[in-house]
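Below you'll find the structure I mean.
Heads up, one of the protein chains got dropped from this complex, but the rest are sitting where they should.
Chain lettering (A and B) follows the sequence in which the chains are written, and residue indices restart at 1 in each chain.
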Amino acid sequence: MMKLLKYDFKRNSAKLLGVAVVLILAQLSIMLLMNDITLIIVITLLTYMIAGVILFITPIRTYSYNLKAYHRKLLPVHSLKTIISPIAMGFICLLILGLIMLIHGYVYLTVYDNTQILYIIKTYPMDTIISLLSACWIIINMFITIFLAITIATSIRSKGSFWIGIVVFFIIVNGLSWLDNLLFGGAEWGFFRIFADESNSSVNGVLTNMNSLQTSISGGMIGSFIFELVCSVAFLYVMVKLIDRKVEA
Amino acid sequence: MPIVSIEFDNNMPIYLQIMNYIKRQIVTGTLKPGDKILSVRELAAELQINPNTIQRTFQELEREEIVETRRGLGRYVTSEESKIMAIKKEMAGALLDQFIIGMQELGFADQDIVSIVAEAVTESPEPGQERGVNHT
Partner (left out) sequence: MSSLLQMNSITKSYGSKFALNDVSLEIGPGKIVGLLGSNGSGKSTLMKMVTGLLQPTRGTLTVTGLPVGLKSKALVSFMPDRPLTESWMKVRDAITFFQEFYDDFDIVKAREMLQFMKLNESDRVSVLSKGMSERLQLTLALSRDARLYLLDEPIGGVDPVARGKILDAIVEYYNEDSSIIISTHLVRDIERIFDEVVFIREGEIVMHEEVENIRIKYGKSVDDMFKEVYAE
């Protein structure tokens, strides 16, 4: 696994380094050249968003490349590692970006806090931690579901396989969201709701789940989490079978 | 064993061609009795020939007792003069057959052929002796 991860990183190293450099330069120029505080906040968040999107797309591209690459398919390496390696890469990159954002945000808030955010975080530490963990879980879950759609699309040897993949993706997400809802009665939490429920549509923001502050840990939430966990394991199993039996280079 | 080069004819079994080549080297003295022969791998790489074909060549040569294997040392040309003589006879026989058939096709009678050969041998220059054929 670590060897695959190393080569996934190596192949993308130029791009990842580029993102880091551009991000740093952008933040520096924002700090040095801008005065309007609202504009600073908006543009800062925007640059983080763009970096986040690039870091999110990179492992997806890496995975779909690896599925077809001869030198990867020929390796005597278990297919599960083929799936997990790009997820790990994406997760590590986004985690680092998240940490930078957190530190940046914390510094910013201690210097000019004109909102109540820091106060709210300090009052509800458990909620904050759960929000962060849920963001991590959402990212991993999203990768797994997208990878499943890619794997299914790649297993099909016909022309419209790309669109089939996209349709499959939305069917999975909405179908599971519906099931989730049916089973656990609409706890305002969980990855599958993102695409089903437009109001809750930020991907990698740390401040995503502000409304989850109202929902502390409930039975529905744990049930929902277990449901997603079981689904993810099932997805991984299906993907391994597909890679071993159906995906052809 | 010197560096070799053979023009192969792909229409004939390669192992026979290599056998003949080695025999000719022995007869002409390029390979001396008791000389070490290249290994299968070396000869295969040298000639760009399948190693199993070379192996077969050596097996056939061993069967004809022209080449002998000394355990752990490699393969050597036989030191027995009689074997080398046998090759010479064999090759001479082949040459003669070819020659006689050719002459007969030209319409020479057996006696004429003998006298033509006798005449040619007395006239032929010295280096011809090295060919070794006219001893028989």
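Everything below uses one rule, namely that contacts are C-beta pairs under 8 Å (C-beta built on N, C-alpha and C of every residue); 3 or more make two chains touch, one makes a residue touch a chain.
Since the structure is predicted, the reported quantities are computational estimates derived from the model, not experimental observations.
Checked against the full complex, the candidates A:R61, A:H104 or A:K246 give a single residue touching the omitted chain, namely A:K246.
The missing chain, though absent from the display, is touched by one residue of B:P51, B:G74 or B:G93; that residue is B:P51. Counting over the whole complex, subunit B has residues 8-15, 41, 44-45, 47-53, 56 touching the chain that is not drawn.
Take subunit A: the residues that touch the chain left off the picture are 3, 7, 10-11, 13-14, 70-71, 73-78, 157, 244-246, 248-249.
Rule of thumb we're sticking to: only the chains that are shown with their structure count from here on.
Our note on geometry: subunit A versus subunit B, Cα centroid distance of 77 Å, whole angstroms.
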